[in-house]
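Apart from one protein chain that is not included, each protein chain of the complex appears where it belongs.
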Amino acid sequence: MQQLWLIPAFPLLGFLMNGLWGRRASKAFVNAVAIGTVLLSFIWVLKVLWALQPLETAHLERNFTWIQAGDLKIGYDLVVDRLTAVMLLVVGGVGLLIHIYAIGYMAHEGGYYRFFAYMNLFMFFMLTLVLAANFLVLFVGWEGVGLCSYLLIGFYLRRQSATTAGNKAFIVNRIGDFGFSLAILLILVTFGSLDFATVFGKVAGLPVESSFGILTGIALLLLLGATGKSAQIPLYVWLPDAMEGPTPVSALIHAATMVTAGVYMVARCATLYLHAPLALDSVAWIGILTAFFSATIGMTQYDIKKVFAYSTISQIGYMFLGLGAKAFGAGIFHLWSHAFFKALLFLGAGSVIHAIGGQDLRYMGGLRKKTPITFWTLLCASVAIAGVPFTSGFFSKDEILLAAHAHSPWMFWLGVVTAGMTAFYVFRAIFLAFFGEYRGPEHVHPHESPPVMTLPLVALAVLSLIGGFFNVSRWLAPLFPGSEPQHNELLVVISVAAGLIGIGLAYWFYVARPGLADSVAARLGVLYRLVYNKYFVDEVYNAVVVESVVEGSRDVLWKNVDSGLIDGTVNGIGARARGVGGVLRLLQSGNIRSYATWVLIGALGALMALGLMGGTR
Amino acid sequence: MAAQTASLASVPLSWYLLLSAVLFALGVAGFLFRRNLITVFMSIELMLNAVNLTFIAFSFKLGQVNGQVFAFFVMVVAAAEAAVGLAIILTVFRNRGTLQIDQVNLMKN
Partner (left out) sequence: MTGIFFLVFAALAVFCGVNVVVRRHPISSALWLIGAMGSLAVLYLQLGAEFIAAAQVIVYAGAVMVLFVIVIMLLNAEPEQPSKGSRMATFLGIPLLLGLLAALSYVVYRMIPESARVEFGAFTRGTARDVGEALFKTYLLPFEITSILVLIALIGAVVLTYKRSD
């Protein structure tokens, strides 16, 4: 017994301590509790992984029984296999670095203890999700991270836009969770259990479905949940708005961990998806389309965090593409490297925001000399995401693209174009922020961030550069039989070239010819405006879905059902009681003779009843 | 039945009971239709008498003395009740100044 339950328990303890006592405690106390518990959790992860190496089989630990109903028995079961190990390292390690960074970033914010309490709670739920050995415990973690996402997006609770964004995130997630719940019920009905081992064992024995069957249904419903949590088409709309939250939140939840939960879940259910090719294909389609689609939007945005948000959506699309092309290991490998460079991008953006107090790329510029550490670390992240050879992003992305080519060539080509766009928009941001002349207001004096913020940046930069040398996909290969790594040098060269072209174009547009971007945008007119406004997807959703639901709720459900029917029934009962009482009151007329008459009526009634029942004898 | 009876030797028991019923009904009539408190009270006494007759009649039929004992108790209770009831009527008269039953209606509504 490795006491796996300790891994999520430490952050939970941190949440309770900071939540209950943090308000009146000193900042040092809050820091110690928050960082300390996450650190303890990560140390325990390392200890467990060291003890269990080489982790050829899964290590299951059953704790208390949660639900017992008839034949169904669901417990708080935790399991560690190689996939779990990768996720634990990502969540624990990157989480720890971001917590440390947040001490510096949130230093002047109100509600300091509340922030760290929520962050710790998030770590608890995310670790539960990752360690889960059955669907229900995973769902608990799934819902929990959604809750924490809501709490943290709306952290600046006096800002209307923040709370609205929090609502949006939660509600859109809910739609996905609806699909997830249906899937869980179907799994329970079909297989009689929610344990991963049991279910996947049974699935392995079933034939591969060539058309729409129960397995495909389950897989598609799970996919719906995944698109909600991982911000893919059609449920991605909450992620850009989620940038209202503090930057460490964006880094941790909306880049490295929560949004990857969907990817993890699909990878975990690989057996299921392999037996439902229709669903697996859908995964690939959704992945590549989302990747392309959001990359186009990312090229036009001016808010640095929004650029990176669309980038996250796009990169997760790559992961889905990898999963859908049966390269599950490659997808997880990209999850691994993406966690490093995307978290670094966000934390670096946070550092820039901390330096100049704003987020708009148009008012930045020339920060290269003012904030050097931020610049160099962000540069490392950018080359990683652009797929420059031998960075982490290079290895993982290329593996996905090669698998895509083996699956359907057009997906490869679209992916290559997207890779080019990725490099373009990332370096656009870099060039606009760090090169050229400073375009911001006079009174702002950009300065470098304190070490508590820059040290995590450096750590992540190192990981972004060398993280690819941990060949995660090869390590995970035993878990996903049937996927062989592809080798095709020509395709690799093509994708690298696309990345370099992207960087070059960005340089041309934003350093060499600064005014060129705006004139091209003006020339493209309508097309540019369409992309800049995110294809008006939010507006369409609002008109079609949101408005009708709100109107329907207001007119039908509120006015008719709630006020009319339910309130009417309850009030009606009250009114009826009053009415009956009013009639009965007339009996108390104060008139003795009417009382006498009533007595007589009663006596007569009793007499007749007795007589009819045969008398007393 | 009437021919058989021959108003000499014996009387059917049911006639006693019918008489009692008639007297009882008369008492109820007085109770319902009269407005003077004391008259109402006297109707109640009439009812009690009718019931006494029933008790005695059944005591005859069953051959036991229990019915008569019970009639005795009814009489005692009627006496006590008359005492207290008349005291109440006196008090009501002192407070309301009237013996009309319809005027004793402070409990109305």
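Chains: A and B, in written order; residue numbering restarts at 1 for each.
Just so we're on the same page, a contact is a pair of C-beta atoms (placed from the backbone, for glycine too) under 8 Å apart; a residue touches a chain by one contact, two chains touch by 3 or more.
Owing to the predicted nature of the structure, the values given are computational and were not obtained by experimental measurement.
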(request) Could I get the residues of chain B that touch the absent chain, sorted low to high? (result) 1, 5-19, 21-30, 32-36, 38-39, 41-43, 45-46, 49, 52-53, 56-57, 59-61, 63-66, 68-69, 71-73, 75-84, 86-91, 93-94, 99-100, 102
(message) By the contact criterion defined above, which parts of chain A meet the unshown chain? Give residue numbers in ascending order.
(response) 591, 593-594, 596-597, 600-601, 603-604, 607-608, 610-611, 615-617
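Simple rule for what comes next: only the chains that are shown with their structure count from here on.
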(message) For a test of understanding, state which residues of chain B touch chain A in their complex under the given definition.
(response) 28, 31-32, 101-102, 104-109
(request) Please name which positions on chain A make contact with chain B in the complex. (result) 585, 588-593, 596-597, 600
